[in-house]
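One protein chain is absent from this view; the other protein chains keep their places.
By written order: A and B. Residues from 1 in each chain.
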Amino acid sequence: MEQTMTKNQSKIVCVSSTGPDLGDRVDPRFGRCQYIAIIDLDAASAKITVNANLSKGGGVGIATAQFAVNEGADTVVTGQVGPKAEQVLQTAGVRIIAGATGTVRDVIDRYFNKKM
Amino acid sequence: MKTITILSGKGGVGKSTIVASLAIAISRYKRVVAADCDVDASNLALVFGVRERDYKEWRKITTNQRPVFDLSKCDSCRKCFDNCYFEAIGWEDGISHKTAHNASRGRPKLLGYSCEGCGVCELVCPQKAIKLKDVMNARIGYVKTGYGFKIALAQLEAGETGSGKVVTEVRKRAEELAGDAEIMLLDSAAGISCPVIASVTGSDYCVLVTEPTPSGLSDMKKALEVVKHFNIPHGIIINKHDINKEGREQIDDFAKSKGIKIIGRLPYDKIFIEALVNMTPVIEKSDKLDALFTRIAGQLI
Partner (left out) sequence: MAAGIKREGGMKMAKNKRNVLIGVTGGKGGTGKSTVATALAYGLARKNKVLLVDADVGCPDDHLLLGIGRKFSRKVNQRIPVWDFSRCKRCGSCAAVCRVNAIVSIRKKDPMFIASQCNGCGACALKCPEAAIGWGEKEIGKIYTGRKRNIDLLSGELMSGEPIAEIVVSALNGIIEERKNRYDYIIIDTAAGLHCDVIAALKKCEFVLAVAEPTPLGGHDLGLILKLFDKMELAAGIVLNKADVGDKKAIEKLAGKRRLDILAEIPYAGEIIREYSRGKPIKHPGINKLIERLQA
């Protein structure tokens, strides 16, 4: 479900990652991703942290979505978002780009024309 | 890596037996890792004949929190007792204890089994006498089967709750152990409540195991509701399919009406229970069953 974005629409992007570096591959699952990358497009900075929500029994997707919302993300880039996380992101008005593949750096370039 | 969850609703239909032999069949074509998500009664490793002494790397984990009461601060106001929605705090009357207020109006008593770790008691206590602390309620380990793949497993401490969260930890451990595995098999618990939900969520495919008995079909329907709730592709295996013709037809009719594929039919055979007793996966004991499991595997990978 790709969406075309113009450069100027997005400021803070959340990408699900399999590792702590921009060169790591996008994690195909949003809620249960290993790492969460928060990229500030204007400042060209990235903060990648371990997903601490994984040990919560239920509602992992919700917790990860809450994290993205708390960080001020306006867009999420990932492989697949589960129904509960999707509900949260939609209510919060966060755009979802699903089906994304490649590294974190790749997707930031591809969708936002930003080279990190 | 593709995650496949095997569930049934009903206990004892043969999930672990089937997971074991299926894992072996699949491992001939793809690299496999398994997780025993029946954390209350973890016995997938036993089906492979791995004894408890060969379980590896036990790590204690904590997924629960419980209140700890500092009775020296307690003034017996009973707010914790009154506010606990899960009736996990009882009240012992008339037992005097050392308090600053010298009250002998009784004290709270934690009924750990019922505690959900919600923290309400800590919130309401005006004396700040209650603090939620981590509880080491389970241990996670793994075994190496004799077939080149590993099984992550866990054991809850007896009487401890929170099996859903422990299942999540077992899945995590399986992912750590997976290496370059292409297929992860999850053997889920019986029933449909939180440990099963934790096994189904985020899975790529669900295998529903049933048997042609009234409860087999009824329980499979409940398990199916959970699978559909999460929108996961699924198929059915009918175990002991030949013990009851009517029962089998009912399952076939049901599957047809819902457009669900029957991906395998296993016969009732004493060899299944002999294999269990001898702690050898049944696929080793019969060429006919080997072919059946291989055919099922082909539809999953």
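Note that in this section a contact is a pair of C-beta atoms (placed from the backbone, for glycine too) under 8 Å apart; a residue touches a chain by one contact, two chains touch by 3 or more.
Just so we're clear, the structure is a prediction, and the values are computed from it rather than from any experiment.
Chemist: Hey, which of B:D75, B:E116, B:D204 or B:D252 is the one touching the hidden chain?
Modeler: B:E116
Chemist: If I consider the whole complex, including the chain that's not displayed, which of A:C33, A:I62, A:V77 or A:I108 touches that chain?
Modeler: A:I62
Chemist: Considering the entire assembly, which residues of chain A contact the chain that has been omitted?
Modeler: 56, 58-60, 62-63, 65-66, 69-70, 72, 84, 87-88, 91-92
Chemist: Across the whole complex, list the residues on chain B that are touched by the chain not included here.
Modeler: 9-13, 16, 38, 40-41, 43, 46-47, 52, 83, 85-87, 113-114, 116-120, 123-124, 156, 158-159, 161, 163-164, 189-197, 211-215, 218-219, 222-223, 225-226, 229, 243-244, 246-247, 268, 273, 276-277, 279
Keep in mind that, in the parts below, only the chains that are shown with their structure count from here on.
Chemist: Need the CA-centroid distance for the pair chain A / chain B, whole Å please.
Modeler: 30
Chemist: Quick one: in the complex, what on chain B touches chain A?
Modeler: Result: residues 63, 162, 164-165, 167-169, 172, 194, 197-198, 201-202, 230-231 of chain B touch chain A.
Chemist: Under the touch definition given earlier, write down the residues of chain A that touch chain B in their complex.
Modeler: 29, 31-32, 54-58, 60, 82-83
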